[in-house]
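All protein chains but one are shown at their positions in the complex.
Letters A and B name the chains as they come in the text, with residue numbers starting at 1 for each one.
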Amino acid sequence: MSRIRTTVRELAELVGGEARGDGDREITGVSSIEEAATGDIVFAESARHMKAAAASDASAIIGPLGSDATGKPEILARDPRSAFAQVVELFAPVRKVEPGIHANSRVGENFRCGREVAVQYGCYVGSNVTLGDRVNIHPLVYIGDDVTIGSDVELHPQVAVYERTVIGDRVTIHGGSVIGSDGFGYVKVDGKHRKIAQIGNVVIGDDVEIGANVAIDRARTGSTQIGSGTKIDNLAHIAHNVKIGENSIVVAQVGIAGSVTIGSNAILAGQAGVKDHVRIGDNVVITACAGVIGDLPDGACVAGFPARDYREQMRAYAAQQRLPETIKLVRELADRVADLERRLSEGGPP
Amino acid sequence: MSRIRTTVRELAELVGGEARGDGDREITGVSSIEEAATGDIVFAESARHMKAAAASDASAIIGPLGSDATGKPEILARDPRSAFAQVVELFAPVRKVEPGIHANSRVGENFRCGREVAVQYGCYVGSNVTLGDRVNIHPLVYIGDDVTIGSDVELHPQVAVYERTVIGDRVTIHGGSVIGSDGFGYVKVDGKHRKIAQIGNVVIGDDVEIGANVAIDRARTGSTQIGSGTKIDNLAHIAHNVKIGENSIVVAQVGIAGSVTIGSNAILAGQAGVKDHVRIGDNVVITACAGVIGDLPDGACVAGFPARDYREQMRAYAAQQRLPETIKLVRELADRVADLERRLSEGGPP
Partner (left out) sequence: MSRIRTTVRELAELVGGEARGDGDREITGVSSIEEAATGDIVFAESARHMKAAAASDASAIIGPLGSDATGKPEILARDPRSAFAQVVELFAPVRKVEPGIHANSRVGENFRCGREVAVQYGCYVGSNVTLGDRVNIHPLVYIGDDVTIGSDVELHPQVAVYERTVIGDRVTIHGGSVIGSDGFGYVKVDGKHRKIAQIGNVVIGDDVEIGANVAIDRARTGSTQIGSGTKIDNLAHIAHNVKIGENSIVVAQVGIAGSVTIGSNAILAGQAGVKDHVRIGDNVVITACAGVIGDLPDGACVAGFPARDYREQMRAYAAQQRLPETIKLVRELADRVADLERRLSEGGPP
């Protein structure tokens, strides 16, 4: 993969911004302020972010016109947000598709596809499958019957897409992920778990990215839904009939049980879990390892198990740290109170 | 997948029960009371369950003769349990096998198989493999040498079954699961971890279902055992030499460490973990996210980390919520006791 190298001056010209400081500084990537390394340019939307960016390892900053100088090379723009979007686009990964169906792949009947589609080595594509333009199916991928996939989609090696899944445009799914496996549903009859037919599907919106070895179950009836712009990290579990809104973030190893509803712009941090049938609003933050067992309103931020308000939980953690000493103090107080009671009962102070 | 549509009246005739209420109500599926949606028929074994079913979204209820009317259409039967079993059977997923070994699959020497077996596109089947009747091996599956598989088994795409695994009848394994990988066993010699040979296998009983991207390790010696009727959800980890009894439930992302023994009819809820060598009895419930580090007797129900009795743990959670205010109160009491002590020492009440 060739790496783009440019300078602050060239980027300023590209976005129509004003370069300040060392215009020859080499820029090789774009990043968030938190993750910035040498060579990165970052976006600061306010004076506070300008300060944080100045303290980071970033090599340059895009910020609003009129910002104070940070000491780092800067590109100042009237609309710095859209300037940054242009720069992100410049550094975006390039999709290299060599079109064609590999002779050693098997494509079923009634296959329809757009332009510049690649079905690489050793893939199985079922019947009645539709692919849009510029779809890149990497080697050893499985696509079941009646699957519909949009344009500019990339399925990495070993992905399995079960029958009747619907995938939007600009979706990327990484190696080993399974989309559309049966939900985990049984009824107990005479002491045995009898399988309940899982006849729904999975519907994935546009601009979704799914990491490696993820499992997303199809709905029992209806659809398990992943909203447009939502990103899912490695080894996450999304059960049957889950509905996730738009632009949400599901970090690695999160588990979401059956029929959970999650709003838009939510963040579920690593290893968090959500109980079945729970309803979670928009803009919710579930911190790492939290276990959510009840509904959460819009904007909630929770931690711990059972998950509750983040600040309260932080206070509870702090209190727990002081617990052994507190218990010691309580015991001591109990002795002192008993002593006081004894002294008072004995007729007043000795 | 075609969906069955029937009515309450038709189902009542099928099971020899008595229809009450709207016999024309359309039924399209079967469900537990908790998961019921419109179109579902559910089973209520007692008056209490009849009430819960009445409050659910189910479209109809199967219950005992003589039950009070719920307002929903009902099928009343002398043996409602077996009536329900018949209905579950009716809605069970239909297995559609197109028999034959695909030309682009590779089957090793000494291959034996029953009737109506399908080995679909791009599979690898090792030497000395035996398959029963109506086995359906989906595309891109790996089966190692000396594997024995019963009848009516379905292996979904990308499953890997290592050598010497034994699988019973009516087993389903979903995409990407790995059965029989080496146990995680080393001895440290001179600061380096030296691998201990893992020469056992995995033995899976009848009527087992295993979700997507599960990992079940083979035993170091002997067998890792999954009992008949046990169901395992996505992304679970079952280590070497684990033994799970019959009709147990292992929910998604559960981790079971080496040499753990689990009884029958146990439930391990999502993301729970069990320490190595722990012995867990029959009918045990391990709630979500719990971490079990010691043995559990039959019928135990535990929560938290380290896991302990569910009710005690619920009390402990409630107490933790009150902890910050409790610490505040203790400090206040300490001041008041000190004040009392001072006043008593100064010669009695002022």
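One rule holds in what follows: a contact is a pair of C-beta atoms (placed from the backbone, for glycine too) under 8 Å apart; a residue touches a chain by one contact, two chains touch by 3 or more.
None of these values were measured; they are calculated from a predicted model.
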For a quick check of understanding: of B:28, B:148 or B:181, which residue touches the chain that isn't displayed? B:181
In the whole complex, of A:75, A:125, A:274 or A:289, the residue touching the missing chain would be A:289
Cross-chain touch to the chain not pictured, restricted to B:140, B:203, B:269 or B:286, is B:140
For chain A, which residues touch the unseen chain? 1, 3, 28-32, 35, 37, 39, 43, 81-82, 84-85, 88-89, 91-93, 104, 120-122, 138-140, 156-158, 172, 174-176, 207, 209, 211-213, 229, 231, 233-235, 247, 249, 251-253, 265, 270-271, 288-289, 304, 317, 320-321, 323-324, 326-327, 330, 333-334, 337, 340-341, 344-348
Could you list which residues of chain B touch the chain missing from the display? 104, 106, 122, 124, 140, 142, 144, 158, 160, 162-164, 176-178, 181-182, 184-187, 189-199, 213-215, 217, 220-221, 235, 237, 239, 253, 255, 257-259, 271, 273, 275, 291, 293, 305-306, 308, 312, 315-316, 318-320, 322-323, 326, 329-330, 333, 336-337, 340, 343-344, 348-349
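Here is the rule we use: only the chains that are shown with their structure count from here on.
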Just the number, please: Cα centre separation of chain A and chain B in whole Å. 26
